[in-house]
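Apart from one protein chain that is not included, each protein chain of the complex appears where it belongs.
Naming follows writing order (A, B and C), and every chain is counted from residue 1.
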Amino acid sequence: MFNKILIANRGEVAVRIIRACKELGIQTVAVYSEADRDSLHTKLADFAICIGPAKGTESYLNISSIISAIEVADAEAVHPGYGFLAENAEFAEVCENCGIKLIGPSSATIRVMGNKVEAKTIAEENKIPVLPWSKRAVADEKEALEFAKEIGFPLLIKASSGGGGKGMKLVHTQASLPSAFHMAKTEAHNAFNDPEVFLERFCELPRHIEIQILADEHGNVIHLGERECSIQRRHQKILEEAPSPFMDEKLRKQMGDASIQLAKAIGYHNAGTVEFLVDKNREFYFMEINTRLQVEHPVTEMITGIDIVKEQIRIAAGKKLPLKQKDVTFTGHSIECRINAEDPKTFLPSPGKITELNMPGGPGVRLDSAVYCNSTVSPHYDSMLGKLIVHAGTRNKAIIRMRRALEEFHIEGVKTNVPLHIDIMKDHDFIDGHIDINFLSRYSTK
Amino acid sequence: MFNKILIANRGEVAVRIIRACKELGIQTVAVYSEADRDSLHTKLADFAICIGPAKGTESYLNISSIISAIEVADAEAVHPGYGFLAENAEFAEVCENCGIKLIGPSSATIRVMGNKVEAKTIAEENKIPVLPWSKRAVADEKEALEFAKEIGFPLLIKASSGGGGKGMKLVHTQASLPSAFHMAKTEAHNAFNDPEVFLERFCELPRHIEIQILADEHGNVIHLGERECSIQRRHQKILEEAPSPFMDEKLRKQMGDASIQLAKAIGYHNAGTVEFLVDKNREFYFMEINTRLQVEHPVTEMITGIDIVKEQIRIAAGKKLPLKQKDVTFTGHSIECRINAEDPKTFLPSPGKITELNMPGGPGVRLDSAVYCNSTVSPHYDSMLGKLIVHAGTRNKAIIRMRRALEEFHIEGVKTNVPLHIDIMKDHDFIDGHIDINFLSRYSTK
Amino acid sequence: MNIKDIKSLYRFIKGTDIVELEIEGPDGKFRLKRAEQGGGVLAPSPAPVVMQAAPALEAPGGVSEAGKMPDNVKLVTSPMVGTFYSAPSPEVDPFVEIGATISAGQPLCIIEAMKLMNEVESELSGKVIEILVDNGQPVEYGEPLFMVDVKK
Partner (left out) sequence: MNIKDIKSLYRFIKGTDIVELEIEGPDGKFRLKRAEQGGGVLAPSPAPVVMQAAPALEAPGGVSEAGKMPDNVKLVTSPMVGTFYSAPSPEVDPFVEIGATISAGQPLCIIEAMKLMNEVESELSGKVIEILVDNGQPVEYGEPLFMVDVKK
C-alpha cells in the first residue's frame, strides 16, 4: 500500500479523498492555490503545498507544478479527484513517465474514452447498444446531409471531444442542418480545441442512468449498480439517487453486464462510470465512460456499503478486488443534493464569506462538504459547497429525510440552491419517480 | 398517529426528537427557557413556547409550566427525552390524569423501577440474576452488620432512589461499615429526599453492558442487542459502542432473553434499557431499568437500522411493533463519543460562545448535535454539545473512523473533551477491547 | 426579515397602539408611529394566534425587543405559560381596563395553568396604557401583558 498520496484537487472531493486516506493509514499531501490557503482540504491534510495563484490554469491545472509538488513531497501516488486534471490524458502520461501512480485508469484508456467517436466505435464493436449515429466524425456539410438521411430527424450534432453540452446542437429539419453543423464545429473548436463533430439520433425525454464499475489490474471487473442522474440543469447534474426508481432487476443486470463487458474489452482499471441514456421503452444506449471518480459516487456507497475512494486507492496499489459480483448487495435508497453557492432563481454563482452556518445532522444524513463557518467561497472555482446525502429504507423515506435535512440547512453570507432542492423534494412528479432529463427545465417554468 | 408532539427537553435530544417527528410528518412544539431562546431546538421546531427562566427547576423541570404549554399548544403527546422529567413518575402521572400521552412507560412502571430495592426484588422474583444483596432496605446499623456477614466484603451501600453514584459507598471492612452506612443515608437523603439504602456485593472490574428493549402496548417485546458503556468517568458515560467487544452470541441471547422476560413481567411498554454488570467470568447481574430513551441509543440504531425514537412514538400511538425478534439483525460496529464542553484535563465545564466550528463529515459519520457556529453554550445546563457517532464494518474500522472524525472536529470559544476521545482511540487497551468501568480512571492517571 | 418575523411582529403590534413600524438592518434604522390619542386601534383579534411560531435562525431576540419604549412605560409580563383571562369569570368585569390607575399588589388578570386559576398581581403602580393580549389567549412565560405608565 502507498505511504503518501498527493491530492491534485480542492474542495469537497479533496476532503473526501483525505478522509479515505486517513482511514487507510496513508499520509496526505494537499496542494492549494493562494486563494485556498484557508480551505478545508489545506487544513485537513498532513502536508500542504502552495502550487500557484488562484487561477486554475496556473495552479490546479498546471501539470508541471503538480508534478513538482509530488516530487518534493515524495508522494508515491496522486489522486486527481474529478474535474481539473481528472480526465487529462497528458497528465496521466506524465505521471506514468515520472513513475508516479495515478489513481485512475491508464493514459491510453483516458485518451481513447475522451474521444466520443472512438468510445462509441468500441462500444458498437462490443455489441453494446448505441443510438444510431454517423459511425465516424463528419467531414463536411455534404457528409452531414447524407448521414442525416440515414439517422433521421430530430438529430444531435455532438463534439467528439465534448462534454457539458458544449458543441452540441439539436437539429429538427434538413434545412437547418448546414448552419447548425458549422456552429457546432466552431463551438467545439473554441471549447475543446478540436472541431471534430458527429451526428447521433436524438432521444426524446430520456433518463440519464449510469453504472458504477470497479476494475482491478488483474482483470476482475464488478459493477455497483446504477445511479439515476436525470435531474440536470443545462447538462449539469444537481441531484442524484440510487437505485433509479425506473430500474428493475432485469434491466440492471443487462446494463451492468454491458458495462462490465465494455470495461473488460478496453482493459479498464480503477473506478469508472458508464453513462447510458434509457428511453421510455427501457431501451438503453451507451453514451460514454467517465474515467474518474464521479461527484455522485456517495449514493452508491450508501446503498452498497462499499467505499469507492478506498477501492480506487487499493486498486491503484495493485490489490485484487475484495468482492465478486454476487457479493454486491443493495440496501435501501440514497439521494444526493449538490449544494451550490448560487442564486436559487437566477442560478448565478454567489461567492462570499459564510457568516452563519448550521449543517444538517442526525440519523441517515451524510455531509461531504468543504466549507465551514467563517470560511470564504472563492469566485475562482465552481460553486459547489458540498453534498448532502441521505440514506433510508425506501425512496419515499429518503425523500422525506432529505427534505427534513434540507430544512435544517442554514447558511448566511452566500445564497444557495437549498430552496430549489426543497421544492424538488415536494414535487409530485419527483416523488412519483416521473423524472427525465427535462424535469428541471419543465420544473423551473412552473 | 399523533398530529402534534411537544418535546419537554432541550439540547441535542430535543433536536433528535424533532428530526424523528418531522420524518413521521408530526408537528413539533419546542419548549425553551429564556436562556435557550436561540437554541437549535427552539429554531427547528414548528412552534416554540417560552416556559420560564434559565434555571431548570423553573423551566424544564417545572411540571405545571410544561403541562400548560402542552395544553395551549394543543399537543396530543409529550416526549420527555432523557434527564429533566424523563424518569419522573409524578410528571407521568399528571400526564395520564390530563389525558396527555407520555412517550414512555406508565407512571406506575417509572415509579417501581425508580426504586432500586423494588426493581431488584422484581428481578429476583423473575429469576434474573442479581448480585447478592440485603433483599430489602436496611433499617439501621445492626441490620447492616447482619446483612454484611451474609454478603461479605467488599460491599457497596447504595441508595434505593439513587443514580449517578450519589449515596453510594464502597466498604472494605466491618469496622468501617457503621460510619459509611450513616454517610450514605445522609447523602441519599440530601440528593434524593429519601434516606433509604441497601447493601450489595461489590463486583470488581465489571463491564457495564445494557440491553435495549422495545415493548409495544400489545404485549410484544423485542431486544435490539447490547451496548458497551464501560468507559465512564465518575459514573458518567462518555463513550459507548455496539456491539460490545466482550459479547458473544450465547451471552447476548441470555441477557436479551432475561431483559425481555423482565419487561413482560412488569408489563413494560415503550423503549427501555436494562442495565447489567458483567464480570470477567461472563456472569451478568441485573442493575436497573432506565425507563426512557438513553443518550447512547444511536449506536444501536446504527447497527440495527431501527430508529428507536420513531419506534417510541409509534408505540405510544398504540401501534404494534413492526418487527419480531428474528427480524432484528446486527451489521458492523458503531461508536459514540459524547462531546462535552469541558476542560479535557480538569473536566470542569467550559461554557461560552462558539466562535469557530468545523464538524466532521464524510462516510459513516453521524452527528447528533445542538450547537452551531456563533451559538452560546449555556452554563445553566449539562455540558454536552452533542454526540459524534460512527459506523463501520468492524470495531477496528470504527475506531479508525472515529479518530479520523475527531481529528476533523474544530471548535473555538469553548474547550471540549475531543482530545481525550482522541487519546482513547489511540489507547491499546481500548483498541484491544480491554475495558471495564475503571478504564478511564486508570487511563487518566497515565 | 422573513415571514415568521413579520408574523411575530404583527402579532406584537396587534395588541398595541402602534400604527406604523419601519425597521432597517443591521441595527441601522428604526421608526415607530403610535395611534393618535383616542384612536381605537385595539380591536380584538378574531382568531387568536395560539403561540409564538419558532423564530427563524436569523431572528435575533424575541418579541419584547421589537420596540424600545420610553423610560416611564413598563411592561407587566406573564409569570407562567397558560391562558390569559382579563376577569375572574366570564360574567364579571375585567380586573382592569385601559386607562385604569393601578397600584402594586392589585390583581390584574388571571393565568390559567393546569386548570388552576393564578391571579397575577401588579408589581407596579401607575396607569394602564395598553392591554397587549386578548381575553382567552394563550401566553408564554415572559410574554408582555400590560403596558403601564408608571409616571402617572
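One rule holds for everything that comes next: contacts are C-beta pairs under 8 Å (C-beta built on N, C-alpha and C of every residue); 3 or more make two chains touch, one makes a residue touch a chain.
Please read these numbers as outputs of a predicted model, since none were measured by experiment.
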Touch with the omitted chain, as defined above, among A:R37, A:K280 or A:K426: A:R37
Candidate in contact with the missing chain, chosen from A:N9, A:S65 or A:S383: A:S65
Residue of A:I5, A:A20, A:A45 or A:I211 touching the missing chain in the full complex: A:A45
Touch with the omitted chain, as defined above, among B:K4, B:R233, B:K397 or B:H410: B:H410
For subunit A, residues in touch with the removed chain: 29-30, 34, 37-38, 42-53, 59, 64-65, 67-69, 71-74, 94, 98, 372
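Keep this in mind: only the chains that are shown with their structure count from here on.
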Chain centre separation (subunit B, subunit C; CA means) in Å: 41
Whole-Å gap between the CA centroids of subunit A and subunit B: 44
Separation of mean Cα positions, subunit C and subunit A [Å, integer]: 57
Residues within subunit A bordering two or more other chains: 356, 358, 410
Multi-chain contact residues (two or more partners), subunit C: 57
